[in-house]
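Note that one protein chain of the assembly has been removed; the remaining protein chains are unaltered in position.
Now for subunit A:
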Amino acid sequence: MLELLKNLASWLTSPAQWSGPEGIATRVLEHLEYSVLATLAAAVIALPIGLLIGHTGRGAFLAVNLSSFGRALPTVGLVTLVFLAGGLSVWPVYVSLVALAVPVIITNTYAGMAAVDPEVKDAAKGVGLRGRQILWQVELPLALPLIMTGVRLATVQVVATATIAAYVSFGGLGRYVFDGLAQRDLVQVLGGAALVAVLAVAADLALGGLTRLLFRGRPAAAR
């Protein structure tokens, strides 16, 4: 056990391991590229849907249940399916990561919108705000903390799952996990897994910091 940890430490710290096209630095960048692009794409798809459902109150049942269904989709199965349909490209990776992130963001956005006090909305209507103004100036700011939580959750899940890129021959930190397993190289597997964990935690902290920065002026209860 001690031997293993020692090997792991030297794997993680050796300069040779960090450089080159198969080095840790490159793999981390690849991993971030998949994660960031997939989460952004998911946000672009999911935020409008969540806001619309939350604002109108229509289609919530369908959206929330479809989202639950989406969460139950096995990611590796989806990757294989898209791979077989579309061939060897990076698309299967993005499709499955986006499919993983969209439900989380939709349900959290909807939940944030639904949690806005109806009396506040009534008051906004009372002072003469129109639907669109209520959405942008009242509901969205109040729902933002929960929406951000959704984005944050989705990001962490995507970072942790982006290892599947390696399943269809692409890079990222999953390369170490898959190659290590295939070659019975436990140190490589552990190293890859540790880096994924660190990256996921770092992404979570970064987004948490960003959220706090955004809501600095607000009372603690509304954060």
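Just so we're on the same page, a contact is a pair of C-beta atoms (placed from the backbone, for glycine too) under 8 Å apart; a residue touches a chain by one contact, two chains touch by 3 or more; residues count from 1.
One rule holds for everything that comes next: contacts and distances are computed from a predicted model.
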item	value
Listed names "AzlD domain-containing protein", "NADH-quinone oxidoreductase subunit M", "ABC transporter substrate-binding protein" or "ATP phosphoribosyltransferase", with the criterion being the UniProt name of the chain not displayed	"ABC transporter substrate-binding protein"
Sole residue of A:1, A:16 or A:84 that reaches the chain not shown, by the stated touch rule	A:84
Candidates A:56, A:137 or A:183 - the one touching the absent chain	A:183
Chain not shown, touching residues in subunit A	80, 83-84, 87-89, 166-169, 175, 178-179, 181-183
